[in-house]
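A selection of the complex's chains, in situ.
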Amino acid sequence: MIGMHPDFKLKGFSYPLTPKGISSVIQSFPWHYGTEYLNILFRTDPDVVKSFLPEPLELGPDPGLGYVAFSKWWSISDENKDMPLINPERTQYKEAAIWVGCSFRGNPGQICLFVWVDNDFTMARGWFMGFPKKLGQVYITDYHFLNPGMPQKMEGATFKGIASAHGEKLMEGTMTVERKIKQSDLPPIMTAPPYHIRHFPNIESPTAPPSVLELVRLGAENKKVGEEIWEGSGTLKFYESEIEEHFALRPKEILGAYRFSSGYTFPGGEIVYSWV
Amino acid sequence: MIGMHPDFKLKGFSYPLTPKGISSVIQSFPWHYGTEYLNILFRTDPDVVKSFLPEPLELGPDPGLGYVAFSKWWSISDENKDMPLINPERTQYKEAAIWVGCSFRGNPGQICLFVWVDNDFTMARGWFMGFPKKLGQVYITDYHFLNPGMPQKMEGATFKGIASAHGEKLMEGTMTVERKIKQSDLPPIMTAPPYHIRHFPNIESPTAPPSVLELVRLGAENKKVGEEIWEGSGTLKFYESEIEEHFALRPKEILGAYRFSSGYTFPGGEIVYSWV
């Protein structure tokens, strides 16, 4: 199915490539997603954001604006919609991501600069889409409405997201729910098109250009946002790590917090620039 | 707070006991629970069930009846209702359990013979309630209603639960949803009172009687079942393991499958018998 040199008979969207293509850590897009978000909107130093944006990427319309998304995901590939039944473990994961605004040739967008997930298929799929994914643990407050000791309504309820990796806490955010809002009240940065850097290193020489280093605008179809969109106040703290660099983006100001659900289909991306 | 010898000044419901009682792996009951169940009702060999029931426990009113519950839990202790905000990780877990019917002095009940969970606090709390918990991985099909590629209605939807531990699959069950039912249509075994064996081994001699070996009837208050109760057909398979004994209880017949939510408060149990 994949168009390449006729000598290459193995199948699979990604590793491992095999005669039948069954083993691939992730099947081919289109990919369908459903998500529960706990997002904390913040402002950081625009100069720091700028240092993370290689030309031709530029600062976005509101320089220094960003958000952390703690999220739960339900995902499948169009070519294997039975995966939730074959192995549920291959269709659910949690994620914690740092997004900042950017723009490309005048078009505002967003870029994910750090992101931790808790399974291999989503880490791999993320790489193919230019998400710089690493493994981590993500914990998000969740209430069950039949639990007699838990809050029974959203107004006033409090939520926390925690991201940890390699044995240390990396960031933590909280939300106190205040009011229900409309979809149009969501901060535009959260729905701006992602501009991501796809990268695959060279293996011949550590000083040679990467095999892939391209800017891609990720597509989205079938976009839906759930009815329950909540806004509130937030807190957000980044923790230093000797082997992470996200602390440079730590918040200067917290602008709000949002809790909502969404769904979409990823139909593919468009390569808009290549550095190699 | 805990009544014991006045010389004992440490606090905590369980290990680690400390001056302030903060470290305890689980705080004191009452415990509040919310649960999402995927249950497969089955019939196994009554003689095998009998071999798992020490006198004075006896076979239940429908000998050989049992069910496997794949479930997600939201739990808190009454003495620390803020835990979902302090650390969400301490309030959520997944569980896979094998329950069979039993009776005690003419009172029908149920007993959990095997159960795997994915965190320490629930393992420890389970032990205190006579659940024979071990660590494992539990995977349960879940759909997000905004995912464009996932089922949009329950009728006809299929679900799977998987339990694994120490690197091997232990059991797997599926449900095909057929119809909505009323709470009164749920199999009585699923709401019968649990009779559990609390056990804590002797450490002086491997042949001495255990320090604790008592039969307890677990209490339940504030019981609620969610509106959405679904019934359907099921499959269930147990896998052999050199270090597990659950395979002896493998199903002879699958009677149905159930998907529902519930909540309750555990106020404490009553010791109804002691073997030591």
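Just so it is clear, A and B label the chains in written order, and each chain counts residues from 1 on its own.
One rule holds in what follows: a contact is a pair of C-beta atoms (placed from the backbone, for glycine too) under 8 Å apart; a residue touches a chain by one contact, two chains touch by 3 or more.
All figures in this text were calculated on a predicted structure; none of them were measured in a lab.
Assembly remark, whole complex in this entry with 2 chains visible in place, copy number of the identical chain is 4.
Rule of thumb we're sticking to: only the chains that are shown with their structure count from here on.
For subunit B in complex with subunit A, the residues that touch the partner chain are 30, 32-36, 74-76, 78, 81, 84-89, 91-92, 137, 139-150, 158-162, 174, 221-222, 224-226, 261-265.
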